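Dumping the structure here so I can ask a few things about it.
In this view, the complex is presented without one of its protein chains, the others remaining in place.
Then we have chain A:
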């Protein structure tokens, strides 16, 4: 269908549109008009992705004189593929209606691991070794060697791509990663470098968050993207954590040992080069005198991704004299590693801010701040000069240099925390030095500054006013949409008491109370007997889950649960969890029924959907607060309070509730689906906690369901499941219009304008 939103003709590939999609588009268009950033919350399963894609591409089509580019960031490769598939559908529809002028180029960009077509490189198991394998075949000096000696292996796909040079372009169209691989194989061109090359010409680019946020890889866009771009962060409820992780470094004993090994190897290499090819080292020295900025004209395969989070002057300034020579730089690094090792040998927990840490490095190891700042780039330069291709071996020394650069660059928003052991296991010494970033706005600032519009969207962004403060930006539009439903297909409940009327909670002083544990067990036991197929349970932490399952096992509750449903448990081991999930799904499929025990903030809570019969009920046992004694969290809270005036309690509650909303949101992925959500903790009934849930959950949380005991919840569950099992009518009858056709929109438009 096609319709007008103000002056833009929107092409939408389906015959009907949800009302909330329509209002979402209107808000989005206003933000684009204002060339500002926006924050939009809309529940999952209402077609956010297609609404976004459809409006932005149509907006661009209707204003051909000022074309805008869409940069769409997703969290996972799977979501990337889904987005591109939707875009393909939309693109076909637009071409059908507008003809060839609607042609766009849309590509997905991912790491070499997902795009490489060279079978020998792909054989490597992880991302870093695929990257290294590729460099071994495509680095400029390897190719130069291959030109003289035909026995040196190269990658024929990359050679073909280089030979085609500027002729190597992708014709317009929408390419998923799979399509790119097929296209690359067909033409004999390397899909990875082709995609990287095409990124600057494409109208739509879909890739993961890291390409924009992680300074180590963001360089790829920092020079190629135009200002007139719209950046979309989808599923962005954890964007502040992504930003923080991108700028945090942790150093352990192993890292330091590895770094020492790396340094020895580098020093051997230097000796070798001195003996054979001293001129290279001299050339590098000269280049460094002129400044790092000159690195720009290195060949594409040698180009390491530069660091946009660094101030510009680093790139222009000359490298300080004391690390220009390779041997001197090595000495500096050795001293740094030695110093860090000394710091790790501590008995107490230490917390420092970067300024005093740098001062202490200066006095003990004689390395000044400016030198530290240049470590990362100096290491790259050195490794290129030494023609080191197996970069995956050198991760440890890279971590150290990363650390040095960040410490040297930022005086605020970071802290250095040294812990001699893990708090949960105080007898095992496991010293760790963490440079933790507290300010999410640091990593995302370049993105906000650079691009015309940044759209942050997710199913759970509540409370919506906190995100602008955390990320330090001013949205022109921030709105939260609710879901229009033909029936009340979600049933959130707050369970505060067990059937014996004792309150339940995971508050620290109550959690191990046998009454609470028993009531939680009874709740699950009652629920497994009335809920069909799959049930998902989320606990606040692994240790709590282990404890409670042990108790249930001892008291025989677990056995009774198993009479109704099979039990699967998430563990910290990825393979084991995948296997458990797989079997869980099979048990749901064949009608045996299953319960999955999982942990909020775990892998399962973030990325796995429990839609349809895989999750008819989700129980959130407790409020998933972060581990409040963690030094890093305390430091961050302090920083947030001092800088952004966000109270500790507010932030903790916000963070816990968004995790809870994220967990319970796993059960419903479309409007035809249905599911129940039980928040089992008395604290959820308090207004300050509850009000931080997203509005689409709150609007279904009726006052009667706020203070339930187990037996009342059981009764509501029975009624709800019976009601939902009745045949589902897609177009809501009797006044609840949830699908709009083209005519409806026209009528609505006339009414709005006239």
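Keep this in mind: contacts are C-beta pairs under 8 Å (C-beta built on N, C-alpha and C of every residue); 3 or more make two chains touch, one makes a residue touch a chain; residues count from 1.
Quick note on the criterion: contacts and distances are computed from a predicted model.
Chain not shown in the complex: UniProt lists it as "General transcription factor IIH subunit", one of "General transcription factor IIH subunit", "Lipoyl-binding domain-containing protein", "COMM domain containing 4" or "UDP-arabinopyranose mutase". Looking at A:143, A:378, A:438 or A:565, the residue that reaches the missing chain in the full complex is A:565. From the options A:529, A:543 or A:578, the residue with contact to the chain not on display is A:529. Although one chain is not drawn, the whole complex shows that of A:163, A:723 or A:747 it is A:723 that touches it.
In the full complex, the hidden chain is touched by chain A at residues 529-533, 564-565, 588-593, 612-613, 616, 702-704, 718-719, 721-727, 729, 733-734.
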